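A single protein chain has been omitted from the complex, and every remaining protein chain is retained in its original position.
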Amino acid sequence: MDVDFSNEQQAFRDEVRTWLAENAPREARPHGGTEMREHDLAWQHTQSKAGWAGISWPKEYGGRGGSVLEQLIWFEEYGRAGLPTMDSCFVGLSHAGPTLMACAREDQKEFHLPPILAGDVIWCQGFSEPGSGSDLASLSVRGEVDGDDIVVNGQKIWTSYADLADWQELLVRTNRSGKKHDGITWLICDMRSPGITIRPIETIDGGTDFCEVFYDDVRIPRSNVVGEIDRGWGVAMSTLSFERGTAFTASQVKLARTVEDLIAATQDRVDARGRALVDDDGLRRRLATVRAEVASLRSLTYLMVSKSAKGAIPGPEGSIVKLYYSELQQKVARLGMDILGADSLKFIDAGHRGGWSGYFLHTFSSTIGGGTSEIQRNIIGDRVLGLPR
Amino acid sequence: MDVDFSNEQQAFRDEVRTWLAENAPREARPHGGTEMREHDLAWQHTQSKAGWAGISWPKEYGGRGGSVLEQLIWFEEYGRAGLPTMDSCFVGLSHAGPTLMACAREDQKEFHLPPILAGDVIWCQGFSEPGSGSDLASLSVRGEVDGDDIVVNGQKIWTSYADLADWQELLVRTNRSGKKHDGITWLICDMRSPGITIRPIETIDGGTDFCEVFYDDVRIPRSNVVGEIDRGWGVAMSTLSFERGTAFTASQVKLARTVEDLIAATQDRVDARGRALVDDDGLRRRLATVRAEVASLRSLTYLMVSKSAKGAIPGPEGSIVKLYYSELQQKVARLGMDILGADSLKFIDAGHRGGWSGYFLHTFSSTIGGGTSEIQRNIIGDRVLGLPR
Amino acid sequence: MDLVPSDDQLSIAEAAAELLSAVAPTASLARRRDDSVAISDSAWGSIAEAGLLGIGLPDRVGGADAGMQEETMLFREVGRQLAPGPLLSTVLAAHIALDSGDEALAAEFAAGSLRAGTARSLQHTDHDAAAVLNGELMLWDSTGSTWLVVVTADGAGLVQTDQLLPLRPERSIDPGTRLGSAFANDVPLSHWTPGDTTCIRALVLVAAQLVGIAEACRDAAVTHAKTREQFGRPIGVNQAIKHACVDMTVAAEQARAQLFFAAASCDGDLPDARFQAHAARVIAANAARDNAAKNIQIHGGMGFTMEFEGHLHVVRTETLGQQFGTNEASLEAVLTTGAPQ
Partner (left out) sequence: MDLVPSDDQLSIAEAAAELLSAVAPTASLARRRDDSVAISDSAWGSIAEAGLLGIGLPDRVGGADAGMQEETMLFREVGRQLAPGPLLSTVLAAHIALDSGDEALAAEFAAGSLRAGTARSLQHTDHDAAAVLNGELMLWDSTGSTWLVVVTADGAGLVQTDQLLPLRPERSIDPGTRLGSAFANDVPLSHWTPGDTTCIRALVLVAAQLVGIAEACRDAAVTHAKTREQFGRPIGVNQAIKHACVDMTVAAEQARAQLFFAAASCDGDLPDARFQAHAARVIAANAARDNAAKNIQIHGGMGFTMEFEGHLHVVRTETLGQQFGTNEASLEAVLTTGAPQ
């Protein structure tokens, strides 16, 4: 065992840190609209030009093909620089792109992959529906083959950045006769197609990143099917993860900084009885506990990355990190509310949208989005522990 | 709403308190064996002679038939006097007796009920089996009709005081052909019958109250069937509860006193850094929280008792009190371990068996015995909230 | 001893719930989000006209002559319905005016013709200096309110809002509560009454609102667990959901029981009424906080949207939790006021 990085890795880290310090956007990221789109694409473009785009993409698709340790270092530095980890280029780079690499035809790859990397296009995801949340395979948006087109009708929900996107990875039901996992087709949907209506959803932290998408006789060319008609579930499940255990690294680094900020915030605050918060044994224990837990979250990531570096293919254990991270984030947010007291009630638009109270509200999503904690526990129980279903 | 007791009720309380102070056993209750049996029966006998036996039993069966508020007062004073609430007379008074009243033949009632009340006999319960814990109806101890007898073979477990008992309420399977809830028979078993072997189980707090009971061709007269053969499940489920929401009252009063003892214990103790525990904000909050929670546990009981007093029949809401009480008791025990520090490691035979560490270990049973907390949550979810199964 | 509300008390609750949901429905909070006052004049007028503000006040100032229990029944519905604006602070202002002998002012608050918001000093105040306001203040619903109540464990009093210039509005986490900042430099409080009578009333009525919130969240979660289907069955069949609903029930029930106990103890002037009130506030705050979070989680993605009212329970629990003394202060009081009787 060893927690030191090699000289080569240290040099890589220095290079990343320097480059990010010199090239990361200096202006605050806009909260939405075309300004956000332009901002995110410009930043992706900058990374691409400098050879940092697709740090985890294989070289054959134009990515950097970094080793898993380089990825870890990149994401650590990315988080340390305070850059957003789930910007509007995220779906293209981390989900749609990898799926296309795994399952698409050569012409589809050639057409779609380079613009994702270059920062020319934004992708969004059309998976969830109002009636199909945890039970994704029960989706019911209809796709009917009509000549060379598939005609799509229905509604998707929780589509991040649908209003900014050029393309969508879209799951539709093309066959109702068999089991629910059969009869699903994976489509590339042009978001400018006639018949698409997009309605942003306001979330409790004041964000509007999520959208509902309505499809009214939207015609998608059959040539945009990835894989085969009715075989889309397999395509969706085959999505390669190139993160190899590093997916939450940048978020963890940010969480660690948030904890340090909270510790600092106790230094000059007093409670309602006029006593310094820094002398409050109860708060001290809660702060120490989350500081230790954030450290162990990093250790857990390092352990998974170490396994990846030895060639292990990360499996459902990734859910352990997701579960732990999301509940820890909520715990930290709650602790901050208690430390800030009456000040926590102000919804101030500084740093994070809505200030600390906005962050607090935002963290309610972390145990829901990307699979609820209940579903994560099922996955770990069934697939890691092998418990009976 | 009103939390005051009437003058009459107050007078009743004074009477109970005085009587208990003058008549409750002065010697410590023996930890087991015939000494414990003699002790418990003598105390029941004393209560019986003075007209306090079966405070919750209806008058027609020789009980005191106290109003629910009198029961509440009785149990509060009983707890305040530090008397054990689950002594060896408990099953007879609170389970077997009420079941016999509800379902037994007149001759069975006449023979069995008076000795229970008078403190002449001890009853035990033969329900659980090694393979049938939460799923009681899956029980498999065989009972075969053979002439005028039922011949019993198999094993029961978790039978409290089996080694001290005269009689047992025993569930056996007399029919395997139908659904598992059918084919069960409720028997009165003489614990001195040939073929019975009793093996005490040592529990983690050092107790030996629980036993395994083995039946090897034990012959029980058919006349000891309560209700009908194969219809015992209905008998077991019909058991009347005369506590009407007061079942945990004495235990609550004890728990309240335990919390006060812990608060007092912080007064003269210091932590490893030499600081007075009484100045530790974290401990203060934990102590305050359990003090408030114990108060709300009493309020919850008062609310249920108030409903009973108005004629409502207590239903599955009783599980709410059980669930809350048992988890609160564990929380208090844990807090005590943290307050006592290194002293908590001494397993001292004073007060409670094993001192505080014995109490701590003992509380592990409170979320298991009498139906696990998981089962309590199912009951509340299904029967109080009406959630789908 | 009887903790079951009387039929009269249940009628108060029913009438209040009906009126509040009619004149200030939850949906109105979002609609008025950018208005300077959280509650509309017409809603305020209807509530006052129905006599809700005067329930616990004597007949001679226009009240209904009932007690803390009846106010408790009212404010439990205020919490459940997430009713906006300075209802509780105005009721407290009326009591403060009455206790200090200003019956005319009490009558104006009871009639709703004057409103009172809340001011809380963010700096520690000496016991002796309690009747004077100093330093940084946080204000609740000062907009539209001529007066502000100041409630501390040492006493309670009033101050006129315009004595606290400059007032700065703060964007509030709760669309049903307006927040503001101000600064005071030796501003004396009027109608000062020493002692913690008003503080105890505030604790119980805050607890009542929090109990209403805890119950509303439980009800919403249980309904959703019964109706929302995934994998072909209602999600409530899953123990992860079912047991969460049960834990919400245990929390709400214990909080309700302790609330009733505290209200009855206050009305009965029992020696441990102070303890019971602080305990009620602590238990209710934990129940509201836990249940509000669980309700969102059980609603999944929908729970995270502005459209769903779940977040309003969260933010009301937070704003209410800071308005009249903190949960921390009540915890400390639970330990220092002596064991319950």
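The chains carry the letters A, B and C, assigned in the order they are written, with residues numbered from 1 in each.
Please note the rule applied: a residue touches a chain if its C-beta (ideal position, glycine included) is under 8 Å from a C-beta of that chain, and two chains touch if they have at least 3 such contacts.
As the structure is a computational prediction, the values presented were derived from the model and not from experiment.
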Full-complex contact with the absent chain, from C:Asn238, C:Ser265 or C:Asn327: C:Asn238
Of A:Trp19, A:Tyr61, A:Phe214 or A:Tyr302, the one touching the omitted chain in the full complex: A:Tyr302
Contact with the hidden chain (one of A:Phe5, A:Tyr61 or A:Phe214): A:Phe5
Among B:Glu15, B:Asp135, B:Asp216 or B:Asp261, the residue in touch with the chain that has been omitted: B:Asp135
Where the unshown chain meets chain B, residue by residue: 128, 131-135, 138, 157-158, 201-204, 210, 270-275, 337, 341-349, 354, 357, 361, 364-365, 367-369, 372-374, 377
Contact footprint on chain A, counting only the chain that is left out: 1-5, 9, 69, 72, 256, 260, 263, 284-285, 287-289, 291-293, 295-300, 302-303, 305-307, 309-310, 317, 320, 323-324, 374, 377-378, 380-382, 384-389
Absent-chain interface as seen on chain C, which is shown: 238-240, 243
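Note that in this section only the chains that are shown with their structure count from here on.
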Chain centre separation (chain A, chain C; CA means) in Å: 39
Chain centre separation in whole Å, for chain B relative to chain A (CA means): 52
Chain B residues counted as touching two or more neighbouring chains: 284-285
Where chain C touches two or more other chains, by residue: 328, 332
